[in-house]
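See structure below.
One chain of protein is taken out of this complex; the other chains stay put.
Labels run A and B following the written order; every chain starts at residue 1.
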Amino acid sequence: MLQRIERGATWIGAILMPVLAVVVLYNVLARALFSRAPSWPFEVSIFIFGILALLAGGQVLRDQGHVAVDILPRRAGPRLRWVLHIISMVVIIIVCVFVVYDGSLVALESTRVRERSIFQTTFNPEIWWFRWMIPIGAAIILLEALRQLFAARRIDGVPDFDDEEIEL
Amino acid sequence: GGGVLDQEAAEGEEVTWRLATHQVPGTSRYESTLPLFAEEVSKATDGKFTIELYGGGTLFPISETYDSVSRGTVDAAAIFTGYWSSKDPVFNLVSLPGDPLTGPEEHFQRAEALDPIFGEVYAKSGIHHLGAFDYAPSEIFMSNRKIESLEDFKGMNIRATGVAGQFYDTLGASSVSIAGPELYSAMQLGTVDGAEFNDYLVNAEMGLNEVTDFVIEPALHTGPTSDKDLIINQEAWDALPESYQQAVIDARDKAREASSTAYAKDNEDAVQQWVDEGAEIIELPAAEVEEARQLAYEWLGGYADENEYTERYVTGYIQVLRDLGYDAEADAIESAKG
Partner (left out) sequence: MSMAEIIPLGMFIVLFLLLGLGIPVAFSLFFVAISFALLAWGTGGTSIVVSSMFGAMNNFTLVAIPLFILMSVLLEKSKIVEELFDSLYSVSWRLRGGLAMAGIAVGAVLGAISGVVAAGVIGLALIALPQMLKYRYDRPLSLGVVMAGGTLGQLIPPSLNMVVYGAMMGVSVAALFAGGLAAGVALALMYIIYIVVVGLLRPNALPKPTGDEAKPTVNFTRVLRGLILPAILIAVVLGSILSGAATPTEGAGIGVVGTVLLALVARRMTWTVAKDSVWSSVKTSSMIVWILAGAAGFSGVFAGVGGVTLVTKAAEAAPGGRWGVLAFAIVFIFFLGMFLETMALIMLAAPIVTPVVLAQGFDGLWWALLFMVVLQTAFLTPPFGFAIFYLKSVAPKAVRIEHIYRATLPFIGLQLLFVLLAIFFPWLLTWLPNLTQ
């Protein structure tokens, strides 16, 4: 179930990627060739960027894609590595709890006033829904971290570093 | 609450405020007023009341300033009110299309009359509004195409935001959104043909005089405005002893004065920097300016319908125009309002 949510959220961004490129290209052509710049691409590009960046965070955590200075965990024995993994997950959980909580408050207030874009474009879209991407993205990471913490109740639940052999 | 840097003060006790601004240290619009403001507050309270200044983006992104004051992350901010059209359409009217006002006196007279309307909206978010913090001369229109009539705006790509964007669209131009830091390259390379942006002084600091061929006078869409309004977290304000509150108000007045004397003069002197870089300053014929203003008043009359506050603001503005003797302009907006 969680895996589906993570994959689904990431795919939303993946599908939006080429859309972003086309939006940008369309804007350039309309402005440079016809001097008829549409007013919406500026904010639409920002929306796509924000959505894809925030929603994929959970999948990245599952795939161990968040960059870490992992010198110590790699050299550690299984026991220490287990401890370090648990510390990691707890830190991530604490961070995400705050981000989900504060992010929801901000998004709620934004929704109340039906906040619009700060960029003062003629498009001037409502952006309150965009504010919700923060708590949603953090919530997905939170769930993934909880899952990994739960899996690590046994010491062999700690994910391995699945590398190719290292040649120096 | 509950942090080690949190504090409340009684008369004669020490207190420190965090004040955020959108302006950046080192630029005239920062240096001309903010350090002075902090200094005056400190002086008036025997050094007991310290204002810490945070330049644009150092604490949080500029766009988050309103919420941060509302929540008390900072105690106060001196910031452009036009940004908060994201919160309520009335804030768009901090700069008024077709505005005939000139100079600081007229500007502050209008601010005193109309700021209470902004104040009501701010109050809904727990923000105390102390009105205009300073005076900003008219924005300038930079162009890389020669413009001698309204007709010449047709087909131009113009970097403009908010009301200005809609205004230039009605002139047959195409308003373009370009991120601030990209404006220099955009003017240099011709991505845009023109831009309505800050005054002579600020734009020269950003190097825009290096990439501009013409400056079109007068600014068609807007007159003088406030670069910053002073907004304060209501709880922080209420927690201040009365003499400290008075110190803030007096220091604000000093900032207003400095911006309308020294800064305004520096801005006039900065015109030479543009001429030196080879920019030609074009004075538009009066008839063209008149026509542009009529278009602006029609827009303004329509915008009054946005909500209760915009209606009151435009009505109040018409009264200010009459008080200052701009009867023809007042009539035009009145009739556009219908």
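Operating definition for what follows: a contact is a pair of C-beta atoms (placed from the backbone, for glycine too) under 8 Å apart; a residue touches a chain by one contact, two chains touch by 3 or more.
In this text, all values refer to a predicted model and were calculated from it rather than measured experimentally.
Colleague: Touching the missing chain, which residues of chain B?
Modeller: Contacting residues on chain B, toward the hidden partner: 1-6, 18, 24-27, 52, 54-61, 63-64, 67-68, 71-73, 177-179, 181-182, 184-186, 188-191, 205-207, 210-211.
Colleague: In the full complex, which residues of chain A touch the absent chain?
Modeller: Looking at chain A, the ones touching the missing chain are residues 10-11, 13-15, 17-18, 20-25, 27-28, 31-32, 42, 45-46, 48-50, 52-57, 59-61, 63, 65-74, 84, 87-88, 91-92, 94-95, 98-99, 102-103, 105-106, 118, 130-131, 133-134, 162-168.
One rule holds in what follows: only the chains that are shown with their structure count from here on.
Colleague: Taking each chain's centre as the mean of its CA atoms, how far is chain A from chain B in angstrom?
Modeller: Their C-alpha centroids are separated by 35 Å.
Colleague: List the residues on chain B that touch chain A in their complex, please.
Modeller: 63, 67, 82-83, 85-88, 92, 155-157, 161-162, 165-166, 169, 174-177, 191
Colleague: Within the complex, which stretch of chain A touches chain B?
Modeller: On the chain A side, the touching residues are 31-32, 35-37, 39, 42-43, 106, 109, 113, 115-122, 124, 127.
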